[in-house]
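What follows is a short report on a single structure.
Heads up, one of the protein chains got dropped from this complex, but the rest are sitting where they should.
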Amino acid sequence: MDFESYDVLVVGGGLAGIRAAIAAVDANPRLKVGMVSKVYPMRSHTVSAEGGAAAVLRPEDSYETHAFDTIKGSDYLADQDVVEAFVREAPVEIIQMEHWGCPWSRDEDGKISVRPFGGMTTWRTCFAADKSGFHMLHTVFQTSLQFSQIHRHDEAFATKLLIEDSRCVGVVAIDMRSGRLEAITAKTVIIATGGLGRIYAFTTNGNICTGDGMALAYRAGVGLKDMEMVQFHPTGLPFTGILITEAVRGEGGYLLNKDGERFLKRYVPNKMELGPRDIISRAMVTEFEEGRGFDGPHGKYMHLDVRHLGEAVIDRKLPFMRELGREFVGIDIVKDPIPVRPVQHYMMGGVDADISGATPIAGLYAAGECANVGLNGGNRLGSNSLSECLVFGAAAGRAAAEYASSAGPVSTNPVDALLADETNHIESSYLDKRGGDERIGTIREEMQHDMDAGAGVFRTRDGLEGLTRRLASLRDRFERIKIEDSSRTFNTELTAALELDFMLEMAETIAFSALAREESRGAHARRDFPERDDDKYLNHTVAHRTDGAAPRLEYRNVRITNFKPQARTY
Amino acid sequence: MKALGGAEAADSTHPPPRVYKPEMPRGWWLRQRHYFLYIIREFTALPMALWLLWLLYEIQRASNGPKGYYPPSSPAFIVFSIIVLAFALYHTYTFLSLAGVIIHIKGVPSRLIVLSQFAAWLVASAVIAAVLIGFAR
Partner (left out) sequence: MAEKRITVRATRFDPAKDKAPRLQSYDIPFADESMVVLDALNHIKAHVDGSLSYRWSCRMGICGSCGMMINGIPKLTCNAFLRDYWPRSITVEPLNNFPIVRDLVIDMEDFMHKLKSIKPWIIRKQEYPLGAGEHRQTMDQIDEFRQFSECINCMLCYAACPVYGLNNEFLGPAATALARRYDLDSRDQGIKERLPVLANSEGVWECSFVGECSVVCPKGVDPAKAIQQTKLDTTMRFVLPYGNREE
């Protein structure tokens, strides 16, 4: 059998993945770098990020305050050495992006402009209007086209990591066009596949955010860290879940309940609209429950009001928000308030990785949303994630390049057998499967609604236990799925089935991790344990795959350097 | 080493799978107003070229002086000339409208640029007309 072979293989073509690929080439221009992505890279979900990327660029700002804001925002679940390294690297990466052509918005003097953001004590969020992720992704993707060492496999769906003698030596991927399974071998693999928002019904995440990389690593034996920490963004459009950027509040927008009251004064009186996402989302749900939300055809909502900012500021700083309002809601945000409600947005949890992205498996790295390097803890601050993709994408690229430069070649013998196994599995379990009666779409929708209900903004033991039972039954039903599409060409029903398989497993890690953390910290809010419990839970949950239904959970101490845990009030 | 991923990458050793290559239907230019206007503009080049060739021929004929030169005056020819004039005006309109797209002057709205182009055209046409009429007298 024949297959491509690389020094560094990146799975995922978003901001972290492409940054990693360029960093690997920069570190050693002789390396051959592959990139497998299930969509063309410019479709990656980075494209939907809006508000900006945080970095200390101003003389009045300091690394220490950025670190403290991030750690306090994480509810002290971040590893502080990682945060301290991150805040130092972020400005370098922002300047690098500028040199690559990112159209950052500018101040009068031509320097990169910054805006305020939730949970940040000073202005440090760099932005390209309100399409920051879009511009960053297209900039880094177009920049990557100049490197002949980077060889892309677009629209290839990774189904399995190749593991040989506890070292990762590549992936098996379906080429969507031909339907063929291919072994793509490499001395090192970097997983940068993004988040898993699609396990929820109401999410800002695109259709491609199905946790593939997390599931691949989990199945290869890597633990998943802090999976109970799921971020709900306060401001999504009802029905579609389209994200309304936090920059709307950063620029001065108000959140109003149905009495026209800025209700956040009862929850985050000192920060108001610039409080952190977890607390504001909880505040909104609390207001809904106490009858102070608006009632709409798609559930309760609040008003996000920018009318007082005026047309000029809105068109300069928030033009995409105006466009989204006009095209998807039929309102003009200059004249009308925006209906919003909390929506699943981001996964703090992810593949257990260290400060350079290395996982416990030799040759396997992870970066971006799919990874948990210890930066975000219990709650990520808005605008830290684009910076995270750059800083830790680059770190993983450099670390992988270093490992690949000295590692021995990959032997082809076991790879042949592994590929044959996986081909056999895909064919017998999916393509040649006969007689199933369960629709993929039905199981997926039930999972999504169960996750919304059981593992949402607030959680309880009963809710989580019920969720684990329902997920187990959905897993049973998944065994009986029906595949109607027998074509080998661009079979999106096959990939949807594989994604659902990944998502069901990831949903279980979330439910079990959340059930075991009997406290409230960051985005994990237990009604039955409303307080943070530093004596018992100042540690990371690491979920390991077992043969049974439930993952094996172990706990690892949070690394604390300079910032002792204190009460988190804003 | 290959330069770029994509097709080469996906199938370096296997032929790419078959695709269906649709052809543009004969009537494609009737489906959109812009397509129709575009095809009309392309088509008008032909009669305009014929008319101009004929003009060259007339100029050559007139080079022997006014004696024995009789300009064509059949109604059919006049109708043809009027149609060609309309075509020429259409091209002029397209060309001058493009100025607003191409010319970029800071602080000047593109509509003003287009209007000034049309104004300049009208002035130039008037001057030429005056000169010609003056000579004819």
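Worth a mention:
Labels for the chains are A and B, by order of writing; each one numbers its residues from 1.
Here, a contact is a pair of C-beta atoms (placed from the backbone, for glycine too) under 8 Å apart; a residue touches a chain by one contact, two chains touch by 3 or more.
Computed from a predicted model, the values in this text were never measured in an experiment.
Only one of the listed residues, A:S166, A:S411, A:S487 or A:T561, touches the absent chain: A:S487. In the complete complex, the hidden chain is touched by one of A:S411, A:S428 or A:T442, namely A:T442.
The missing chain, though absent from the display, is touched by one residue of A:T143, A:T193, A:N376 or A:T423; that residue is A:T143.
Where chain B meets the missing chain, the touching residues are 3-4, 6-7, 17-22, 24, 28-29, 31-32, 34-35, 38, 41-42, 94, 98, 101-102, 104, 106.
In the full complex, chain A touches the hidden chain at residues 39-40, 42-45, 47-48, 92, 95-96, 98-101, 103-106, 108-112, 131, 134-135, 138, 142-143, 145-146, 154, 177, 206-208, 239-240, 242-243, 297-298, 320, 323-324, 327-328, 439-442, 444-445, 482-493, 496.
The criterion applied here is as follows: only the chains that are shown with their structure count from here on.
If each chain is reduced to the centroid of its CA atoms, chain A and chain B end up 53 Å from each other.
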